[in-house]
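Of the protein chains in this complex, one is absent; all others appear in place.
Order as written gives the chain letters A and B; numbering starts at 1 within each chain.
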Amino acid sequence: MVSGDRISRRKALKAISNVAAAGAIVGAGVVGAIGGFMAGSTTGGAQQTVTETRTREVTKTVTATKTVTAGAPTGGNPIKIGFEVHRTGIGAVYGKWYERTTVAAVNLINEMGGIDGRPIELVIEDDGTDPQRGAQVVEKFALEHKVDFILGALFSNVVLAAAPRAGELKIPYFAVSEGYHVPSGKLNRYSFQPGITDVRSQTQAVAGWIVENLGKKITMVFPDYAFGYDHRDWFGKAARDLGGEILELIPIPPTETTFTKYFPKVPADTEVLYHVMVGPAVLTFVKEMGEFFGSKRPEIFGFIDSLEGVAIDSPGLEFLEGTYFWEAFPRYLDGYDTPYHRFFREKVGVDENGADVNDPKSVATYSHMFSCWETLFIIKETVEQSGYTRRSPEDYRAFIETLENFRWFNEGNQHPQGAKLFNGRLHQGFGQQFISRVENGRLKTVYRTKIEDSVYESDVDYTKQPL
Amino acid sequence: MSLEVTLFLGLLDGVVFGLIMALIALGLSIAFGVMRIVNVAHGEFYMLGAVIAWYATTYLGNFILGLIIAPAAVIGLAAIVERTVLRKINYNPESTIVATIGLLYIIQQLVLAIYGPYAYNVEPPFYLRVDFPWFGYSGYKLSIAFVSPLIMGLTALFIFKTRLGLYMRATQQDREIAQAFGVPVGRVYMASFALGAALAAIAGVLVVPFLQAYYLMGLEALLISFMIVIIGGLGSLKGTLVAALIIGVIDGVVSVFFSPTLAKIVGSVLVAAVLLVRPTGLFGAER
Partner (left out) sequence: MYVANKGLGKALALHIGVIAGFFILQFIVPPFHAAMLTRIMVLATYAIGYNILLGYTGLMSLGHAMFFATGLYAAGLSVIYYGLPPLEALPLAILLSAVMSATMGAITLRTSGVFFLIVTMIFSQVFFLTTLYFNMITGGEEGLVLTRYLKPISLGLFSVELTDSVVKYNFALIIFSIAFLFSLWLTRSPVGRVLIAIRENDERAEMLGYNIYKYKLLAFTMSGTISGMAGAAYALVFAYIGSALASILYSINPLLWTLLGGAGTTIGPIIGTGLMIYIIDFTSGITSSYLIVVGITLMLLVLAFPPGIVGAIKRRWIRWLP
């Protein structure tokens, strides 16, 4: 599914001159744009404008320099984006990679000439993966730093505490979480999640393949809180609709550290064990599962969340050989080798195996972090098309209405994971999903879902809410 | 799986878990018994043990080295803390709690800054999957059931057969009298604190092959140790072992049949019950 197949249906093409800069509406444009980006990033040492200073205000500010692409206006007062990140607390592994991806995307945008000719000023705050701190960070962004937009959190509890505050303060908040909070209608007109598919559609997209290829009698293991319930409810529904049968549900509390005791609950006639875990103990979970079942295991299908940030060839994971994982974006480059994907990997600094180019032990949270990158480009495109200039009710209205009218974000350097179908009523984006098999201690992608597989009907309509 | 098999697994898992927690709780209990202080950063010594073992195994390539280096390093740290902090506040129980909460955060955040937010584990020294007729179990984990009592036995030997152990027992019974008889109480305190920390660190090393070393792992261990020492009685060796097995088995069995969260709730209710009947714990000295 390449972007060339798609015809842009966006309505608001009011700033045609920006289209070229925004790049990549049709395939040819993308290739040209890549050349442009590459050139932009190699001329001069300007990419070093990102200073790793740890001062509070503008932690990572990049100003548009002489190296920006010709034709793009320079200077102008910056567009401020507040980035709420889990630097500490249980989300810290994700936070590290989210920050890295975000900084890479901001650098790139600024090298390209910024947003509408204005550089992005990124203001980063740690929320400690703590909901109360998360809400406080939103206040800080809105009231003290006076940012234009907020790039939001990953962990659902933080998003759920922070997004309503952003709504009250009337500032657009972009979740990068995959949680089913935005499209469920729990949040507000100011909350968006365009950059990553939500759990409900992820599970729906892979259910058919599982029932067809692995088996119909399924036992589910999932975290005992809302994120897990989304899996339970939506995967369960999708699987049953397709003739599958859920034999047993095994919720595991998020604080758990040993898991062997849960496995006796798996019925003997289980054909597929479906697992999704989060948190630091995921590796133990997978290992103990292996020890317990040995060679007598059922087919195993997991969400890569169970092993995000963990090397597949870690000691004790040998038994994973031959099991399957959902991925949003293949950790190993060859799973989806496109020029855009290569470009993204290079810019973020991830090697072919999904680890830090400088430290092969540091494995990226690859199936989630692209959302920061893609969301930033969506903000850029929306600003440019809506004519947003400053923090005012009118400009925010234009921004939000323009975003709500988007239908497609095409594949390209801006959207390396693939095209996104955007539902403006749900404020949610939908993309393709990947299924990979563990072979020789690495993940090999075996199936790619269609975007249509992810789409569901819903009554939620944020556009009816007042601004 | 049949009821008996499930029960068997619950017991097995519970005993292994209990025996590890017993090591940590024993450390807490020794420091309390001799010094009358509660070290809230005790769980962090456990965590440090695990993290250092990971470094040792990864960079020196030897798990057994980790088993030596980790406790040694933690003993050093504990000795410094004892000298520069606990002695300065005169072992006041409440100040000690506040200071060790502070220490907890300092250790935790330093580990976060240096080791990072990841959860890593190491290759067990031997890999063996024990194949019961109904399910498989980690051979390494099973070996804990022998290693942990061995270490507790060595600790008991130390306390009952060495001069320093004698001093410790004397100080535990009556500090002033011990001092009057020439026991170097200051050094005994330092030794007790360090010994307690070392036990936690050893437990940390032992778990890295099957749990991961992770900067936030200390708190849960601390809370379970608290439950154990409350039930067993602070300062009692025998009580600690018995209570650890009780807590472990409850955890294992309730977990397999119902839910682990419920198991922890049941454990805590047991703590409440013990307190109502015997405020000093099952084996604690009457006050």
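Just so it is clear, a contact is a pair of C-beta atoms (placed from the backbone, for glycine too) under 8 Å apart; a residue touches a chain by one contact, two chains touch by 3 or more.
Note that the structure is a prediction, hence the values are computed from the model and not measured.
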One chain is left out of this view; which of B:Leu60, B:Val98, B:Leu157 or B:Ile177 touches it in the full complex? B:Val98
Option touching the unshown chain, where B:Ser143, B:Gln179 or B:Ser268 are the choices: B:Ser268
Name every residue on chain B in touch with the hidden partner chain. 32, 36-38, 85, 88-89, 93-95, 97-99, 101-106, 108-110, 112-113, 219, 223, 226-227, 229-230, 234, 259, 261-262, 264-265, 268-269, 271-272, 275-276, 279-280
Please identify, in ascending order, the residues of chain A that touch the omitted chain? 54-57, 59, 87-88, 125-126, 128, 130-133, 135-136, 139-140, 142-144, 156-157, 160-161, 164-165, 167-168, 186-188, 224-227, 253-255
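Rule of thumb we're sticking to: only the chains that are shown with their structure count from here on.
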Roughly how far is chain A from chain B, centre to centre by C-alpha average, rounded to an integer in Å? 40
What does chain A use to touch chain B in their complex? 88, 90, 92-93, 95-96, 224, 251-253, 255-258, 260-265, 268, 280-284, 287-288, 291-294, 309-310, 314-316, 362
Residues on chain B engaged by chain A in the complex (per definition of touch): 1, 5-6, 9-10, 13, 17, 109, 112, 116-119, 121-124, 127, 129, 131, 135-138, 209-212, 214, 216-217, 220, 252, 255-256, 259-261
